[in-house]
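Input: one structure, supplied below.
Incomplete set of chains, arranged as in the complex.
A, B and C label the chains in the order they appear, each numbered from 1.
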């Protein structure tokens, strides 16, 4: 179960130049323990892996295994307990700034309406007002939130709040996108269209993406590599290269290659039915 | 032995040392009185406390008592200890202010509303000063003293006792007072106050009290230092001995007016009382029907 | 009948009704317990006095109001930044906070005379006393508001490359606004008291001055009239801040049901 596949550098992106092999984020023996009233609690065993530039990496793993913790460490928001972690060769100390983050909960500001919550990103980064606004309106319509620009977070449904936070993370077209179950509260159709959007954005702008998801098909559909984590304390159980051609249409899900991937990954979860396709 | 509570007009200072002397010397004991002394927080509250049975008798300003009594408080003065009012304008000697006319063009610090500010108005009327002749600044009594010390004001309106001594001590320079009483502006001040029912039901007790007090004051006049020592014996932390002796010494001359110079202590002239009440009624804008001296003073207890 | 009910339950009638009830109760208590006028004047005497001295009281209210507003403005303008420093740095907290706390248990009436000595008899020392009374609640509540910002929110700001100052203005400050407004309500009433205490000590205008004079004269009706006017000023200022709050933080849970009630 802990067969860590050797990473091979060849990538298949049908219509783009061969992906650069340079690794952007490197983790070497990174661990994490939380101190608590009951003593230290190990959240992550030593992790070693790289995320290459412009790569789309998904993480799947059981609840509580440390996915969110890992994402926050990569974002520089949570200190690592030991090991080294570098971004473009520089050790990550303190929050990374050129990222877009979608947290697991929506984390919207109660005192700002939908539009202003999204524009927070622009204000913090001193983006030109007008353009930021236009971009925000585009994202809002992409996320199906037209007509809700002036609503406050507590006037939104759970899924709508999540979509607002996705829009916020995309506003400044970050080169690195870190997303923690961004589509968890969305229905099948909305989720599918968001997936397609995400793929489009990634193909267009060649971001580096780290996505945490509970949906194995989603992970396979979107990713260059899928990182499977084992139970708490988390460690890397396996890393799978997904060498399906790009761009991928929804029909790819019916292909044997796709099903093979989902089945292999699903095996890690001991799951029997198709219920686990979340 | 009868127990009796006397509330002072303020916290202890040299001026009230005679009561402590009487206690220490046993004069009250000798009259069968177990005297309790209680420090006060201004004449008004003391009169109220007497009127509302919170204490038996009080030591308070006569004019304040008249005002409260005019509003219906059943109290009277049974002995006027300070027959001459020590209110003056006080300033540093080197400012050379000797006559009322010297006040013109100066800055005067006044505590609004209190008894001395009314005497100040009477004084101005008497000597022909107008508000426009000088500059006024107002504040609480503490502030008026500070103002003279720091030079914010040339003069303050207040007693020629504690404020004067405070100014001298702070500046280490002599101060001088223009006493209003010298210009025939006089209203009797600190007195022993009792409730009407007390006067009626415990006349004997009050008589005995007055006897012992007169004795105490007489002794204090002769030996102010002994009086202060008696006070300090009771309340060791009450203050500086020197200051208190000076305060008592400064207070003693006001026990009598020129009229009663030879008279025993507490023997106030009827004219003093009548004039005082009339002045209070006039300057405090009381109803003219309040001008009934007998309502405010009884000489029946003077020893 | 329905109309009467509507009038009785309207927002503006209630406080007035309340005042009427208080005045009646007061009168009754005085009559029943036979409280003599040298202790507490009758409402009648007070109303009479207010009517008679109306223009004087109004005139003297102005300096008190200025000192109050000045002290209050300083409380907020200085209190919030202090709270910010205290919340931002444990080091500053451990030095600055004790200092602030030390200064609080001192009765202002005891040190106010010094201000008069230093700053004269103008408006400034009174503003200073009002400030000293008013700023502490602002600091304490604001610190609490700043410190209760969830880590998620500050993480969000950090990931946006926000500077501490920006995080403060965009995240912490709005988050703390409900606490700040609550403290401002306390602060403004304390500022009124501060202004009056300042006037007690050294001033020739203002309601504190009126009080002091009336006190010396033993003019109970005037004392109570001045107190009534002070209460009204305090209550009006309180209401003003309450209204400001409704405008400034309509998003807060406490106002949702009112502004955007459910159908």
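Everything that follows uses one rule, which is that a residue touches a chain if its C-beta (ideal position, glycine included) is under 8 Å from a C-beta of that chain, and two chains touch if they have at least 3 such contacts.
Note that this is a predicted model, so its numbers are computed, not measured.
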Counting all copies in the complete complex yields A x2, B x1, C x2
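Criterion: only the chains that are shown with their structure count from here on.
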Greatest contact count: chains B-C
Note, CA centroid farthest from subunit A's centroid sits on chain B
Nearest to the mean of all protein Cα atoms is the Cα centre of chain C
Per the C-alpha centroid definition, the whole-Å distance linking subunit A and subunit C comes out as 50
Per the C-alpha centroid definition, the whole-Å distance linking subunit A and subunit B comes out as 86
Chain centres from averaged Cα atoms put subunit B and subunit C apart, in whole Å, by 39
Among subunit A residues, those touching two or more other chains are none
Given the complex, residues on subunit C that touch subunit A span 152-153, 155-162, 166, 170-171, 174-175, 177, 249, 251-252, 256, 260
Subunit C partner, complex, touching residues on subunit B are 44, 48, 51-52, 64, 67-68, 71-73, 111-115, 117-118, 136-140, 142-143, 146-147, 150, 152, 284
In the complex, the residues of subunit A that touch subunit C are 72, 75-77, 94-99, 101, 103, 105, 107, 109-112, 120-121, 123-125, 152, 154-155
